[in-house]
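Just one protein chain is left out here, and the rest sit where they should.
The first chain written gets the first letter, and so on, giving A and B; residue counts start at 1 in each chain.
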Amino acid sequence: MAPQYAPSLRSRLAPLLIILQAAFIIIYVFFDKVIIDKQKDKDTFSNFYAEFQDVNVIVIVGFGFLSTFLVRYGFSGSGFNLLVAVVATQWAVILKGFKSWYDGGEFTLSLRSLVDAEMCAASALISIGGVLGKTNAVQLVVISLLEVSGFVLNTWILETLVKVHSLTAIMMLHVFGAFFGLMLTWVLFRKGSEQQFEKETYDRKTGLFSMLGAVFLWMFWPSFNSVLVDSPKRKLEVVCGTYLALAASVVTAAAVSVLSSPKGKLNLIHIQSCILAGGVAVGVASSAVHQPWEAMTIGFTAAVVSTIGVQYIKNHMLLAFQCHDTSGVLSAHGFPGLLGWLAHLLLQIKDCEDHTIAIRFAVFHICTLLITITMSLSMGIITGVLSKWSFWRMPQDNKCFDDQAYWEFHHVSLHK
Amino acid sequence: MAPQYAPSLRSRLAPLLIILQAAFIIIYVFFDKVIIDKQKDKDTFSNFYAEFQDVNVIVIVGFGFLSTFLVRYGFSGSGFNLLVAVVATQWAVILKGFKSWYDGGEFTLSLRSLVDAEMCAASALISIGGVLGKTNAVQLVVISLLEVSGFVLNTWILETLVKVHSLTAIMMLHVFGAFFGLMLTWVLFRKGSEQQFEKETYDRKTGLFSMLGAVFLWMFWPSFNSVLVDSPKRKLEVVCGTYLALAASVVTAAAVSVLSSPKGKLNLIHIQSCILAGGVAVGVASSAVHQPWEAMTIGFTAAVVSTIGVQYIKNHMLLAFQCHDTSGVLSAHGFPGLLGWLAHLLLQIKDCEDHTIAIRFAVFHICTLLITITMSLSMGIITGVLSKWSFWRMPQDNKCFDDQAYWEFHHVSLHK
Partner (left out) sequence: MAPQYAPSLRSRLAPLLIILQAAFIIIYVFFDKVIIDKQKDKDTFSNFYAEFQDVNVIVIVGFGFLSTFLVRYGFSGSGFNLLVAVVATQWAVILKGFKSWYDGGEFTLSLRSLVDAEMCAASALISIGGVLGKTNAVQLVVISLLEVSGFVLNTWILETLVKVHSLTAIMMLHVFGAFFGLMLTWVLFRKGSEQQFEKETYDRKTGLFSMLGAVFLWMFWPSFNSVLVDSPKRKLEVVCGTYLALAASVVTAAAVSVLSSPKGKLNLIHIQSCILAGGVAVGVASSAVHQPWEAMTIGFTAAVVSTIGVQYIKNHMLLAFQCHDTSGVLSAHGFPGLLGWLAHLLLQIKDCEDHTIAIRFAVFHICTLLITITMSLSMGIITGVLSKWSFWRMPQDNKCFDDQAYWEFHHVSLHK
């Protein structure tokens, strides 16, 4: 008979977090003189700060509340998201600092490096969406450290070896995060947890909390795509394009959701991730999208692909490949990311007058994708195998999708 | 006996949305060269962007969560709001683009036209607040298209024929939206849905979701009123004036709510719309308000009028005129809008030294109101009659105010 209580995290989580945080502090002590100011004038700071906050809202409120939909897992959904986000961001800031120290001899810290780091954290949050409810906080912290390291390594490879533009490289975060998460959930799959899938549902209130996260993601997604663009003219194009693509996604996701439902009803949780598909795809393709109709067509197609994915392919993945992708990250970020990559390729080729340049670009672009997918799949499998280690005290099957394993509740509130 | 299930929306909603979205895309394809950049320098973009996002938050989170208060209608409240907002915004952007193409030969798109369009969407969202819970998504999309067309037409008439300043014309959105919504709910009134008014209640949790929407509206209302003001000095005056008017409204609404309740208690849902009354009224009067005390007096009066309206007049409207105004848009936007209009008139006359100018202004100002009310009443009746058409599959009386007619629920969560 399985033990009645979930294993206590005290002897694992507390030492891990304290050692980790102490290590982060010591690294900064070691790099005696951290240069904070990279921004030269007042304008740059002020203009950038509002967009930094938008990205912050996406990472903390957006992803955090999007994962509160599970009816008994809201505290973990939002709480662990915050924990993973700050661990991943701190780690990514340090990795970026190392890079700048290696390149120029100085360990720098700026608003831009914080934004960069939050984007790496976003890719980790996408990954852990796939294993939502099936892992404990210790595993999530370990996974996020490895994911961020893998993603930063991938960005570095793309920028250094393939000479990809840094914006294009960082926007592969959706594809990297989704495939990494998929591998994780495949490696960590356990037959026994299936009977617990009955807890994998939402009610009237958790659906609204999750909707709140979704609309915050939706509203600030234009900032997410445009924050790292330098030219103000391009920035405006990216903002308008992303807004229109997101709008097209909402309309299309509602239409396809009604079409594909047997009773002709909408599914709130499906729609929540599909309304973002256009933003994801346009973000990946952003450097090649110039006209509104291009952005809107991408948004339309991305929403169709994403809604069909979440409606049909998610179940197939579970039955055929034993990939149980709780938040549907493959459909929400994987497919739209691939579509954005394809759109980027097609638009770039369309604009080329010379065939040889077009072919050269295509080869280079395909390499980018192959490297990213290879990296994410292999890192995902390695991370999955590592985090399966019994040392981390994985929750028992019947404690999955349940806050009670990790959070204190008063007795009276248990009946609610 | 009425059918047990609500009519499926599949054959209506899906084609409507797909055709609509495809049409929007084709229009952009047709206008081959859409000029995105109207902003000249970097500063303009950066400064404007934060305010654009504030308006975005008002339209998506503010209006969306304000209408989640109905205990069984939260998914529809927030979900349909998002759908209507993006349809209305896209349509308004296109109408504005047509206008700029007609005026100058170019179809332009800029952050400013997005903000303009979101304001038109806000007027549509105000209107549908009146029929919240009594219409399906198909009807809402049709209503929003007609409402936005009517409102843009009204703005065009005011600007072209009466030579009203564009800011004053667009701020009539509250009056237009409220009276349009009132006519809608009058035409769509059905005796049978009355017994369902027992579902027209809130509980401890939906009250808080709705409160969340209300405070987001409250916080960013200064941006809503100031975003289209050009002069930075005036902008500051509008921001400070709106903030103080909103603050006065909160205090006054609480006082009047306690006074008018038989048990001396506060009503959360009533207060939620009344705390905004000051912002609405000051917005309409904004070009004539210069001193803090003027703004605060307007805020005070607006909250008194609005709270009394929601407490007493709402019921009278139902009994006497068969107008069942679910969200109380008449009190929340109609009366404060009229009050703002009156305050504008009085302040402008007070500032005039010459009698003839004062009379001329009064005539011109009264015309503005009469045109707006005539347009909104007539468009509201036409839209109501059109959306009553059985082709749209209006929900049966006993399916009103209930998410289950449109949204998928798991069985376990039905009992909650």
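Here is the rule we go by: a contact is a pair of C-beta atoms (placed from the backbone, for glycine too) under 8 Å apart; a residue touches a chain by one contact, two chains touch by 3 or more.
Bear in mind the structure is a predicted one, so any value in this text is a computation, not a measurement.
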| item | value |
| --- | --- |
| Identified contact with the non-displayed chain, of A:89, A:168 or A:201 | A:89 |
| Full-complex contact with the absent chain, from B:116, B:147 or B:237 | B:237 |
| Omitted-chain contact residue, chosen from B:68, B:108 or B:223 | B:223 |
| Sites on chain A contacted by the missing partner chain, in the whole complex | 8-11, 13-15, 17-18, 20-22, 24-26, 28-29, 34, 36-37, 39, 41-43, 45-47, 49-50, 53, 56-57, 60-61, 64-65, 68, 72, 74-75, 78-79, 82-83, 86-87, 89-90, 109-111, 114, 137, 205, 209, 212, 403, 406-408, 410, 412-413, 416 |
| Touching residues (missing chain, whole complex) on chain B | 43, 46-47, 50-51, 54, 71, 198, 201-205, 207-208, 211-212, 215-216, 218-220, 223, 232-233, 235-237, 239-240, 243-244, 246-248, 250-252, 254-256, 258-259, 261, 263-268, 271, 275, 291-293, 296-297, 300 |
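As a working rule, only the chains that are shown with their structure count from here on.
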| item | value |
| --- | --- |
| Chain centre separation (chain A, chain B; CA means) in Å | 34 |
